[in-house]
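To start, the structure under review is shown below, and the notes come after it.
Shown here: the complex without one of its protein chains, the others still in place.
Think of it as A and B in the order they're written, each chain with its own count starting at 1.
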Amino acid sequence: MASPSVPPARLEARGICRRFGTVIANDSIDMRIERATVHAIIGGNGAGKSTLMRILHGMDRPDTGAVLVDGTPTQFAGPAAAFAQGIGMVHQEFMLVPGLTLLENLVLAHEPTDRFGRIDVAAAQVAAHTLARQAGVNLDWDMKIEDAPIHVRQILEILRLLYRGADVLILDEPTAVLAPAQVRDLIALLRTLRDEGCTVIFVSHKLDEILAVADTVTVLRSGRVVATKPVAETTKAMLAEMMIGQVLASPAARPSTPGMAVLEVAHVTARDGRGHVRVSDLSMTLRAGEIVGIAGVAGNGQDELAAAVTGLGAIDGGTIRIAGHDATHRPLSGRRPLGLGYLSPDRAGEGLCLAASIAENTIASHHRRPAFCRHGVLKRGAITRHVESLLDRYGVRRASAHLPVASLSGGNQQRVAVARELDGNPSVLVACQPTRGVDIHGIAFIHQCLLNFRDRGGAVLLVSEELDEVIALSDRILVLYGGRLTGEVARGSSGIDEIGRMMLGGARP
Amino acid sequence: MTGAASQPGSLWQPAAAMAAPFLAALAMAGVLLTVAGHNPFDVYGLLAVESFGSVKRITATLAAATPLMLTGLAIAVAFRAGVFNVGVEGCVYVGGLAAAFVGFTCTALPAAVLLPSSLAASLVAGSLWMLIPGVLKARLGVDEVVTTLMFNFIAISLAAYLVNGPLLAPGSANSATPMVAEAARLPRLAPPSTLNAGFLIAIALLVLYGLWGRHAALGFETRLAGLNARFAAASGISVPVLVVKMMLLSGAIGGLAGAVHALGNVGRFVTGFSPGYGFTGIAVALLGRNSAVGIFLAALFFGALATAGATIQLFSDVPIEIVSVVQGMVMIFAVAQFGWPWLRRRIAS
Partner (left out) sequence: MIDHVIHAAVLMTTPVLLAALGGLVNRIAGLVNIGLDSMMLAGALVGLIVAAYTGNWMAALAAAAVAGGVLGFLMSLAITRLNANEIIVGLGFTIAVAGLVRFFLKSAYGSSGTLSLPDVAQLPRITIPVVADIPVVGAVLSGHDPLTWAAWLMVPLTVWFLARTRTGLRLRAAGGAPQAARALGLDPLALRDASTVYAGLMAGLGGAYLSIGVVGIFNEGITAGRGFIALAAFYFGNNGPWPTALCALLFGLFDALQIRLQGHGVPTEIVQTLPYVMVVVVLTAMAHAVRRRRAKGG
């Protein structure tokens, strides 16, 4: 219980617990966010940041524990209720309407009007300019939103929260979409807002930014608060260590004997859907009989790298060779015949067709093989036999292979996807988040499948947010930060802490 | 392998899903009939008798259902690949005109060649008519609904121009082409009813479609593309190519429906050629849930409504337009999702 002489925190989490099924997302979280400070929250993937943010701004409710606003325990009925208390969030997907100008987006739903329902444009402009001046920014208010660059849209989102009366701003990975110069501008803006009395909660995994902008930092790991410290009393090394924590030692796996190169990525540059460069002049080689893992926090270019290798994303420069053939300009349908397999990170949306049957999902992409198809006609008997034996071998528990694959548990669904991809006997398998949403047994099984595949001479490009998994499986680990490879660590070397630091932007000593 | 929904013993669900929109539409039309002073049960009873009450009536129903089987199939084929083709009406016009043209122009050809040639002309014409919308969708992502809708009106006007001008039957006052040669007519199956070989063609195509869906590699790929285009692409299927292929196929079958009408029923091409076969086909495909058996049954229902509706008009003062009302409402009910999703959303948020 806080003593009467200590002023209540603007926002406080006390003993917040939230679980989803067997997963404990937030475990007894205690955190004070003081008024007029920039409070950073840092943690790796699955640390519980998103869940906590959702609770703090009213999108979700804790199972136990409480949120205190200015010292008073409050239950939010929804985000609108939280907003009424001054708490607003800038989402990663901006809530802006295309076709409207910046000014119109600013005042939408809270328009200053006169008696006839006419918008009082002058009043709106005054409000807009006042806000911009307070924040120290300069915006062209008559520009259409779709013509505005991303960082301008982000500033507008922030100003809109202020316009609507929020004084606690929650920003979730705001610099993910920004270029370095724009990051500096955002940091300056947040500092100005703090000086004006706003409270900023800044979720990020980028150590440099946090040290530059925040007053206080809370480190989350596995749903718990590791520590809350003033930024002035921390260093990058301390934060990295708190964030990564103890990593399991890798299980004994046979050392690999890599053969010839099956995947050669040379000077590849790739952009994301918005046109930002996400992979920068990246080169790597993958050989038969080895597993290469890409370690990195989400958003550092892994998705774009995988898309470049599989052909699902375009590349700006560089070449990709698969099994000696130039595949740079081929789509995925042209790379599969070269020996590429692909385990999608988006199981529900891309890795599987949920409405189709288990059998259909298992045979897709192989259905035209001569064993299963003659003159365009499917050999259903052969397919069924093959599918049944394959599903048995991969331990897929099912009532019938003709039920929709959506009827399976997440772990079994992933087994189907793995079975299908390995059944194609690829030279190189691009495995993205291969055990996301899979139960413990399934994880162990899939890991063993990948290791066996490697022992048979297959090559795996492993892209995973689970550092444990990358360390356990990989013969070589390449660390990705900001779209560049910042280091390479071989299996069994003692470079685990190194990996953590490299993932967070620290250079290799 | 079979589609995911076909489990033994659970035929009730798809059957109920098929019957529900139809019954709901009949119920609402029943209200309309009551307001107008008729007894809906009498009317529906009369409709049932007039459609299926005797062999003669059954053949009439089958004859009316034939073009609907084809247009319904045309729409189902496209929809399977995830493409909403509402331009089948235009294909009916284009295909019917092409078939009639060959039928009254190439009269020098021997009989065994003339009829297949006319049918082939309709396939080609209908298929080419969907080429532009198909390519626009596949390569530029242009919404196929609006383009195919527009192409309907373009087709109807173009056909009207040709019929009133270059292809006008000499000496004919109303807008009609010359009659097609006798050799180009589809043979009657059960004279004096208009049931013709087109019915057999339609049945054959439906059977083929059912088999193709289950057994053909392309059928499998189309199904995947329609269910999840991203998954299909990741499986190595070229979705744009598939979209174009299915649009062409859809157009061809639509054109064939026109040919069957021209060569089987009317014997030539006239303005106002199609009584909305392409649009009724949408209701048929929706009601039949894009399955071969469903399309057959749905086409049968609407064919029954059409023939019986015409007859009961003679015996009672119930206007045949009740059929249009039912048809329109079936379309709406078939796509409405009762389960009150908006209410659920309210509760969830």
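Here is the rule we use: a contact is a pair of C-beta atoms (placed from the backbone, for glycine too) under 8 Å apart; a residue touches a chain by one contact, two chains touch by 3 or more.
If you're wondering where the values come from, they're calculated on a predicted model, not measured in any experiment.
Residue in contact with the omitted chain (choice from A:99, A:180, A:197 or A:255): A:99. Residue in contact with the omitted chain (choice from A:121, A:399 or A:490): A:121.
Interface note: of A:271, A:321, A:379 or A:447, the residue touching the hidden chain in the full complex is A:271.
The residue touching the chain not shown here, chosen from A:17, A:36, A:108 or A:266, is A:108. Residues of chain B that touch the chain left out of view are 32, 36-37, 84, 86, 132, 136, 140-143, 145-147, 149-151, 153-154, 157-158, 160-161, 164-165, 276, 279, 282-283, 286, 317, 319, 321-325, 327-332, 334-338, 340-342. Although one chain is not drawn, its touching partners on chain A can still be listed: residues 79-80, 94-100, 104, 107-109, 111, 113, 116-119, 121, 271, 274-275.
Everything that follows uses one rule, which is that only the chains that are shown with their structure count from here on.
For this pair, chain A with chain B, the centres built from the Cα atoms lie 47 Å apart.
Against chain B, the residues of chain A that register as touching in their complex are 78, 312, 331-333, 336, 342, 344, 346, 349-357, 359-360, 363-365, 367-368, 373, 376-378, 380, 383-384, 387, 400-405.
Listed in rising order, the residues of chain B touching chain A in the complex are 1-7, 214-218, 220-221, 223-224, 227-228, 230-238, 349.
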